[in-house]
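The other protein chains are all here in position, but one chain of the complex has been omitted.
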Amino acid sequence: MTAALLVATALMGLAGTAAGAIAPVRFRIALSSALTIAACALGFVVGAEVLHSGHAAVVHTTTLMPLASFSLALDRFGALFVVITAVVGICAMIFRFGYDGQGLASRTASSILPLFVTSLLLVPAASNVTTFLFLWELMAITSLLLVLTDHARRSEVQVAGQWYAVMTQLGAAALILGLVLLATRSGSQSFAVIAVRSAHLPAWVRSTAFVLAVVGFGSKAGAVPLHVWLPRAHPEAPGPVSALMSAAMVNLGVYGIVRVGMGLLSGGPAWWWLLVMGLGALSAMFGSLHSATSKDLKRLLAYSTTDNVGLMLLGVGASGLFADTGHRALALLALVAALLHVVFHAVFKGSLFLSASSVHQAAGSTDLDQLGGLLRRMPVSGPIFLVGGLAIAALPPFCGFVSEWLLLQSMLHGLPSGDVAIAVAMPIGVGVLALTGGLTAFTFTKAIGIGLLGLPRTQDAERAGEVGRPMWIGAGLLAVLCLVFGVAPFLVIPSVVDAAGAVPGLHLAGALTRGWNVALPGVPGMLAPGLVAIGLVGFGGLVALGRHLVQQRPVRLTEAWGCGRELQTARMEYTATSFGEPLTRVFEDVLSPARDVDVSHLAESRYYTEAAVIHTTIDDAFERRVYRPADRMLVRWGAVARRVPNGSVHRYLAFGLVALIVVLVVLA
Amino acid sequence: MSGSSYFSVLTLAAGTVLVCAVAILWLASIRAVISMVAVQGASLGLVAVVLGVHLHDAGLLAAAAVVVVVKAVVIPVLLGRASGSDSGSRESRPLVNVPASLVASAALIVLAFVTGRGVAHFVGTRAGALVPIGIATMLIGFFVLVARRRPTFQIVGLLMVDNGIALTAFLCTAGFPFLIELGVSFDVLLGVVVLMVLSQRLRLEFGDVDLDELQELHD
Partner (left out) sequence: MDAGSCNGCEIEIASIFSPTYDAERFGIRLEASPRHCDGLLVTGPVTRNMAAPLRKTFDAVPQPRVVVAVGDCARDCGVFRGAYGVEGAVSDVVPVDLEIPGCPPDPAAIVRALRGLAGT
């Protein structure tokens, strides 16, 4: 039955594509979004059923693709990701009903968006190499086209699209190499067969395949140093698309690493997992630093995705390391922590991106220095954004707190074990987690304080109003989930534990919840998020009650002391740049901000300044130091290579003759 | 025809093809080259006739007739007519000078024999031992294409490539079926006609010119 539902999901998604392509403009958005919601709902049902029952949903057909079979087998691990995508997809599509973005109403975008969502839903179900690569490429290409929807109106979109296309194809090339290597060496395409035979492959094959998979999946997940497309593509993509990309697509990078590293290759030597942990730590620190000093809201959120992906990779690497040294309970714990962070990240990041899009629509810009005072003007979307920010800063009673606590616990409890690699890696992991936690809190204080609070900095911000109901419903549903999961994580954790235990190759089992609390198996440590929430609310109530009882004088309402100044304008407020300036100064070596002062003098005398303008730019260090030089080198080689075919017929014929001779020599 | 004399005649004919190929490399005058092309075509026809008589294959004999007619008569006549109006009928500055071309042709023949050994073993018949000659002719024809400047010589190179392929096919498989040979020959004929028309046009447009000087037409 689940197999039939899986097929139905795919068909519904294709129906959405068709609707988007064919329907007249009045019904286009509504019809394609409704069909996509239906597809996501079906996907949710399949995923939930598989998670609950443990039986995989298998679909196998040889007629769809020449020379290969199209094969889907959704096990519990994949089902978790399908459920995540389904939930985010439903909320994003609800959001889309009210989204006024110009690009998304076109025929192209309306037909490609359902296709993108369908491919996101089906990738975790792929069970042989051809199907996986086909669906992966479908996902990559559809997301590229969606990023480019606005390209006719803004030129930055084209540049962003180019970066995204190149990085995605580089990653896909690495993936294809790695998976095909595994498949040819194992003699079969099917994941199940590869998983069995991979243990007998020579070590260099396994390691090469793993490294290629990390490169390929890491670039999709947005791990440093392959992350440069993220902060460029997300701000340019329309709202629902960037929410889907950040909350559903990057998860598949983590899915891939676990599936290949633990599922197909059944774990490996410690250096694999140290590599993953290293990439994770680097991503976490780099991402959090850049998001803390970024002044564009969507770019800030994109770097924050890199940060969170780093945390997920820290968990995955820790899990692999523990499994390799034999600490099974800890390995399960770390993997569950990483997967839980995947789930919760999808929820709060999806909400944040949708809220950012609402802000863009209401106030005309996502530049924090042009916002302000929005909490008052957007009485529903503002608090939703606030909830998302609190969740990502890992504050109780929201969900981020639970997953980061779990990550921390899994790494801390690894310390007593004797292994050298663990003893070195875990404290570094804990330190990185602490640093990024602090920086994230800083970042979202900035985002909320400067974007939502205070006085509006521009006319557009002043004129902002609440957005349409579908938009805040979409973002709000995810925000509500943030709160619900934060107080009652026991709703989600057993499924995540089942999913982690189902990673073939790692035979883990255990229970992580005891009633309403989160309890760690085999190690001392327990968290009662429900009690924490009750405690917070109770404490707040006690304080309010106390003040009320102690209050004797009548309350006088007056303006806040402002040193007696009469005028309070938005020009006197903090800007995002100034808020982040201390951090920029401390981390100047990493960020390398570029400062440009432009002074123009009066015509009459050089001693009088007419205007002085300062430009500060912080661009991505990897982009500047690695990618741009590589790009320049490729252009130089290309120029050299262009001179070789110079139009001479004889030269071309000579090429042919030489090629023929080489072939003959090789054959001889 | 008895076995040994059949093989000697076959070897003679195939050898003549190769000798014509090398001679084309050596000769500069276009009239001489066209005569060599005719001789090469005739030798190829002779190979087909000998094989046909030995194997009692009527189709092969018919193919031989086609070959002789097209390659030894029609094409050289066409080429002759085209270059009759050609004022500078010598290849004055070949891209690779004559001694070097001859050395290169020797190297190509060696290469052909080295690679053709495998094929000869595979084919197995005595005729199969001569397959490397076909491959050598083809390589030399390609070399003429590369190393000669004037369009007419390049047409000759193309013809030689086709001759080499046909020779290899005859020796390997006791010939193509008649229809295929017919088709191939007429294709070659058509190709030659088209090339000649084009080179006429080029000559009218740009004068008698080296193809390399037409570089600026590329992008």
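As written, the chain order gives the labels A and B, with residue 1 at the start of each chain.
Assume a contact is a pair of C-beta atoms (placed from the backbone, for glycine too) under 8 Å apart; a residue touches a chain by one contact, two chains touch by 3 or more.
Just so it is clear, the structure is predicted and the values come from calculations on it, not from any experiment.
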{"item": "Omitted chain's touching partners, listed by label", "value": "A"}
{"item": "Sole contact to the chain not displayed, among A:200, A:548 or A:565", "value": "A:565"}
{"item": "Where the unshown chain meets subunit A, residue by residue", "value": "558, 561, 564-566"}
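One rule holds in what follows: only the chains that are shown with their structure count from here on.
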{"item": "Chain centre separation in whole Å, for subunit B relative to subunit A (CA means)", "value": "65"}
{"item": "Subunit B residues within the subunit A interface of the complex", "value": "95, 108, 111-112, 114-115, 117-118, 135, 139, 142-143, 145-147, 149, 211-212, 214-218"}
{"item": "Residues on subunit A engaged by subunit B in the complex (per definition of touch)", "value": "645-650, 653-654, 656-657, 660-661, 664-665, 667-668"}
